[in-house]
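In this view, the complex is presented without one of its protein chains, the others remaining in place.
Our next item is chain A:
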Amino acid sequence: MHKGILLAGLMAGISPFTVTAAQAVEIEYWQYVFETRVNAMDQLIANFEAQNPGITVKHVTFPYADYQTRVVAANMARQGPDVLQLFYGWADQFIGGRVIQPLSPEAFPHAQIEEDFFPIVSAMKRGDDYYGLPTAVRSLALFYNKNLMEAAGLDPNTPPTTLDELVEQAKAITQVDAAGNMAVAGMTLDMGGQDHQWWREVLVRQFGGAPYSEDGRTVTYNDAAGAAALKFFTDLQLVEKVGQRGFMDEGQAAFRGGKAGFTVDGTFRLGSFRTIEDFEWGVTELPANADGLRSNYASYFANAIGAGAQGEELEAAEKFLAYISSEEAMKIWLDVVGELPARRAAAMTEENLANPVYAPFLKGLEYARTTLFVDEAAQRQNTIDMANRILIEGQTVEEALAAAAAAEQAIIDRAKK
């Protein structure tokens, strides 16, 4: 009896709230903390809320180191976000764990996606479904120190365009002190940085091979082309002596410190390199091979819809995702964060292509590949170890390559079982 009355009262008390909830939907957006990204998203949310009265977006952020764990833990507790950001390489895990749901083809027509976005968007497609769309993408390019080039008698306005030129110019820049220690490196060698991507998606292809099969399930670099690519990389230290692994601790630190002529790095490094005051630097496309073949590695954080979003929240989430992957949003993202737009129309504008810093990265996007990682950290570690076996332990290129290929295949097989 009492319970009945209590329940009725409770329902009476709640009902006005449920009515208001139907009018104003609140959705949650999650990303990791990175100042410019948070600022850009705040701006996008403000614009979106102005255009869509009745929808509010709650912006939740976590430190990068915790981010993935938080998302997964929240999902297990059925408290996951409605829209969230994820690295494309996490897609398999997030789909398998039912953290994210496929995008409805009505709201996001496939033909439209494939026409408007750069081809690397396919890394978010599984079977017939897309699971997310990027706002911004990242690619690699070659940074060069103009002061060091000038000091070595090179023209700072003609950076290397081929691998041979790269080696030649790096040799000119390299300086060794009286004790035989490297004082200035021609170029940085840092597999733990971006060199593992450069080797995997660029060098292997330029030497005539392919790193993986089309579906990404088979390692295919253990052949003559892979060996030639690996030999090229390790010879930079062992034969050409233009660089040294571990020089100045990290490749980007060596370049930042003005002690390295060239370094391969990504768009995400621009923020850090823009604060360099001691020397002039430039950036150019990754060098081609002797036949003019170029390649690049592109990656991105995509935005996806959480598996828990349903009904009107799903509707609001779709609207929000559509907005943050619109041309307008990409332009804001480029201005605030400095990352390249994921839509061709927004990226390949005359203004962007005339920009000496963005242009090399944008050109790279046209022919860039994405690696379908199953465990990015473990696969990177595997490539680091491969180079170290040659550079530290003196193994032959073939032995190290074969061991790395077998170990990486095991990582992939375990993840795909």
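Methods note: a contact is a pair of C-beta atoms (placed from the backbone, for glycine too) under 8 Å apart; a residue touches a chain by one contact, two chains touch by 3 or more; residues count from 1.
FYI, contacts and distances are computed from a predicted model.
Student: When one chain of this assembly is omitted, its UniProt record names it as which of these: "Sugar ABC transporter permease", "STAS domain-containing protein", "TonB-dependent receptor-like protein" or "Cytochrome ubiquinol oxidase subunit I"?
Tutor: "Sugar ABC transporter permease"
Student: Of the residues A:Asp249, A:Glu280, A:Glu328 or A:Asp413, I need the one that contacts the missing chain.
Tutor: A:Asp249
Student: Touch as defined at the start, partner being the missing chain; which of A:Asn47, A:Asn147, A:Gln381 or A:Gln409 qualifies?
Tutor: Answering carefully, the residue with contact to the hidden chain is A:Gln381.
Student: Of the residues listed, A:Val33, A:Ala183, A:Val239 or A:Leu293, which one is in contact with the missing chain?
Tutor: A:Ala183
Student: With the missing chain put back, one of A:Met76, A:Val239 or A:Leu353 would touch it. Which one?
Tutor: A:Met76
Student: List the residues of chain A that touch the chain left out of this view.
Tutor: 69, 72-73, 75-76, 93-94, 96-99, 177, 179-183, 190, 192-193, 244-250, 257, 259, 375, 377-378, 381, 384-385, 388-389, 392-393
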